[in-house]
Each structure stands twice: as structure tokens, then as C-alpha cells.
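Here the complex is missing a single protein chain, while all its other protein chains stay put.
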Amino acid sequence: MTAKTSAPARRQRIPAALLIPALLGLAFLTLPLAGLLIRAPWSTMPQRLAEPEVLDALRLSLVTATASTGLCLLFGIPIAWLLARVEFRGRSLVRALVTVPLVLPPVVGGVALLLVFGRGGLVGAWLDEAFGITLPFSTAGVVLAMTFVAMPFLVVSVEGALRGADIRYEEAAATLGAGRWTVFTRVTLPLVAPGIAAGAVLCWARALGEFGATITFAGNFPGRTQTMPLAVYLALETDLEAAIVLSLILLAASVTVLACLRERWTATP
Amino acid sequence: MRAAALACAAVLGLTACGSAGDDDASGHLTVFAAASLTEAFTQIGEDFEDANPGVEVVFSFAGSASLASQIAQGAPADVFASAAPANMDSVVRSGYAADPETFARNRLVIAVPEGDPDGITGLADLADPGLKVALCAEEVPCGAAARTALDAAGVRLTPVTYETDVKAALSKLGLGEVDAALVYRTDTEAAGGAVHGVEFPESDSAINDYPIAALDDAPNPAVAEAFVDYIRTDEALEVLTAHGFQAP
Partner (left out) sequence: MTPVLDAHLVADRGDFRLDLPLHVEAGETVALLGPNGAGKTTALRALAGLQGLSEGHVALEGRDLDRPAQRHWTAPERRGIGVVFQDYLLFPHLSALDNVAFGPRRRGVGRTAARERAARWLARVGLEELAGRKPRQLSGGQAQRVALARALAVEPTLLLLDEPLAALDARTRLDTRAELHHHLSRHAGASVLVTHDPVDALVLADRLVVIEDGAIVQEGDAETVTARPRSDYVARLVGLNLYRGRSEGRNVRLDGGTVLTVADPLDGDAFAAFKPSAVALHAGRPDGSPRNVWEATVTGVHRHGDNLRVQLDGPLRAAADVTPAAAAQLGLRSGQRVWAAVKATEIRTYPD
């Protein structure tokens, strides 16, 4: 018996009630991309790519989105575990709170972050006084803003995976002598790895496209806090074509990264 | 895309179309105006409605660049009032308007918290490395003006951020994250008591002209012309200056 069972060559009848909305939905999702591709000034593309500002913004975007995904994993997985596995008072309230950044307009999220981590904010004032750390207008601030908006995606998908995972595997591990931490690292995490991966991808993608919270919390300074979406927004003020080019570069970079990761996951099952 | 927008315009401007041939100023008037005009134009719009019974003025306030591109995509506007000649020029170049006229001017000031805790009196004070300054990005009008003024003053400064618009720069100041910001005089007026505007002589070199024009595809051309003329009356100018603008 092998894992991959070849799909039967049987032709399936697809109900029109599913097929038609699916095709319409796909068109709706892909047509805007087509719009960008059609309007793109392909001839000047290589020139734009060589501009140091563009490369700076792209590099900054990739680095900060990746760092914030790391933070989301570090804090989000334990949150998801708590929500999925520990019965406690107010759990549904905590679950609702976790999704707050999803419904909060990102700009408002940025303002909220400023009120806490800003110069005069609760935590920010203390960080500044005790360690001389100021987060607003810094690259760390970009990562913080991204983490704030992206974390819910990770928590929600990992919690779903944990709920779907068979808890009896963990019991089996316990009977074999594994303590709770070992069970978590050796059994639980590998079992929900696909859910974590899916969550991390969503998280990364959301962080990469982050605009509102970043501009509000971290401002816009080339090379330090100007990520691609900010660069796109500013380019839009003066030059629509430049904005399109930047958008496509961001898009191409993210698709490439995700495709490479997918390749790696499927290569080692 | 154009056809769809025109259809849209036709629907929105039905009453206007009906009265297009009349001399009577009546019906809807859609004005696309720069965000910095929000307070002044809202008041002027009311005065205009009072002076012209039967006219209803609808404003769409946004960044001048966004408005210009919306007009280029066929948005059903009658009048465009821009915060920068460049955006108006692009509309004129695309053939949507002709002969814009400057109706107001705005100049830069250094916005500081009320009471001026850092004792800022001029541009040179902003070069203090201990000071956090917000500028607008050079892609937007207030940023371009700031660059001109700083160059004229020979001041080199590194801001902590290049904000995407003047309101964002001002809100950073309001939140206490920066110590000073270069913004328009009108914006410090609109911000009320919490913000004080420090005037500086170099702002003369970066005065911002506000052009206005009736659009060629205006659904209601007669009222559009009337509104543009009204903006240039002393009555309207009084309102504009009360909000920090200067006469052209």
C-alpha cells in the first residue's frame, strides 16, 4: 500500500450550482491581477528593478515579514495550544480578543500600538527609559505592526489544526514515558505541522501586504521602515506605472517564495 | 471603462442633464476637492447653496493625486479643486479640464505642540539631532514644498519619517511621537488648540497654489461655472483666509 493512490480516471459530473459560482469567484479574484499585468510598463521593468530604493523596500519587506512570521509562531502556537487544549474561564472571550486585529482597521491598530508602544505609551515609555529602546519609526516597529495584524491568522489556523488532531496520540506518547513538553514537541507539533505551515503562510502573506498599521506605527523612511506596500502607495501619488511595477515585483517575490516553500514541503513528506 | 463611468455619470447627473440648457443654477453639483480644503469648502458649499436655491453641493474630499486619477478614470465630477498645480496639470493634459485658476495659497509652518516645549523658532532649529521631525514624503505636495523650503534655508535634516500625507504627519505630532512636523498653515488651524504653527520666512519659496477648474465632462456645467466663479468672490476668500489660506 502506498500513500499516493492514483486518482481514478472516472469522470465526475460537477454540479453547475458549484461550478458557476466557483468560476465567477475565480474571475473576480484573478481579473484585478490581469489588470495590473496588462497595464504594466514591461519595457521599463528591468530599470525599476535596479533602483536601489526598490531593492531596499523589497529586501525590507521580505525581512520584516519573515521576522514577524517568526514572532507569530513563537507566540501564536502557545496561544493556539491554550485555546485548543486548556479549559479555562473566559476562553471564548480570549478567542474573540485574539481575532480583534482581524476586524480592527489596520490604521486604528497602528494608533493603538502607538498608544502602548509609542514614546509616551505605557510600555513604550518604560522601554525608552529602561533600555533606551524606541519602537516607532524603527524596523523593529515594522515587525511589531506586522505581527499585530498577522498573528490572528496563525492562531486561528493552528487552533483549528490542534482541535482536529487526535488527542489520543498524545495519550499514547504519555504512556510511553513522554512528559507534557516532550509530547508537545515530539508528537503534537509534528501532527499539526500542516496546520502550522498553512498558518505561517497566511501570516507571512498578510505581513507582506501590511500597510495601515505599519505607516501609522512605524512611519515611512526609506531603507528603515519603507516596505513595498508603502513604496507602492507613495508611487501612486505621482506615477501610476511605477506603482504597478512595484506591486508586480512584490507579487512576484511572494509567489516565488511560496512556490519554493511548497516544493520543499511536498519533497519531504 | 470609460463608457461605464459615463453611464454612471448619466445616472448621477440626471437632473443636472435635464437643466443643462437653462441659465438657472440648480441640481446636484459634485466637487472633487483636496483634503486640506475640507473645512473651508464645507462652509463655502453651504453659503453657495444659500445663494443658489435648488442647488445641492456634494463634496468628495481626498488626496489631490487620488482625485486626479479618479477624474482620469471618468468619475462624474463637475469641479476639481487641487492642492497642487501638478495634479491639476495632469487633469488638464488628459483633456478633462481647461484654464484652471488659482484661488488660494497655502504656506508651510512648523507644527509644534502647544506651548512650543522645544523652543523652536525657525527651520534651523529642526536640525537638532535630538529632535524627532516628521516630513511629508516628497511624492506628495507638502513634502515637495518642505524640500524646497529646506533647500532655500540651507538646512539639512533627517526626519524620522516621511509621511504619506499632511494629516498623518500632524497626527504623529498629536500622538506625541514626533516633536515637530512641517505641515500647511491651514492644517494647524484645523487641528485647533493642541497644535501651534511656527511661521518661518523660507516658506515664501514654497508657497502652494490651489487651482480650481470646472471639468469638461461636468454633468452640470452651468452650476460648475457658477461655483468656480463663487470661489473667487471676496465672500469665499474670507472663509478661506479664516481657515489659514492666503489670497492668490
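All chains are identified by letter, namely A and B, in their written order; residue positions are counted from 1 within each chain.
Here is the rule we use: a contact is a pair of C-beta atoms (placed from the backbone, for glycine too) under 8 Å apart; a residue touches a chain by one contact, two chains touch by 3 or more.
Here the structure is a predicted model, which means the values were calculated and not measured.
Student: Touch partners of the unshown chain, restricted to the chains that are shown, please.
Tutor: The omitted chain makes contact with A across the full complex.
Student: I'm checking contacts with the chain that's been left out. Which of A:P32, A:G90, A:G132 or A:G177 qualifies?
Tutor: In the complete complex, the chain left out is touched by residue A:G177.
Student: Write down which of A:P78, A:G164 or A:P190 is the residue touching the left-out chain.
Tutor: The one listed residue touching the chain not shown is A:P190.
Student: Touching the hidden chain in the full complex, which residues of chain A are there? Just list them.
Tutor: Against the missing chain, chain A presents residues 1-3, 166, 168-169, 171-179, 182, 186-187, 190-191, 193.
Operating definition for what follows: only the chains that are shown with their structure count from here on.
Student: What is the distance in Å between the mean C-alpha positions of chain A and chain B?
Tutor: About 36 Å, centre to centre.
Student: Provide the residue numbers of chain B that touch chain A in the complex, in ascending order.
Tutor: 63, 65-66, 69, 132, 134, 137, 139-140, 159-164, 168, 171-172, 175-177
Student: What residues on chain A touch chain B, complex-wise?
Tutor: On the chain A side, the touching residues are 111, 114-115, 118-120, 136-137, 215-216, 218-222, 225-226, 230, 233-238, 240.
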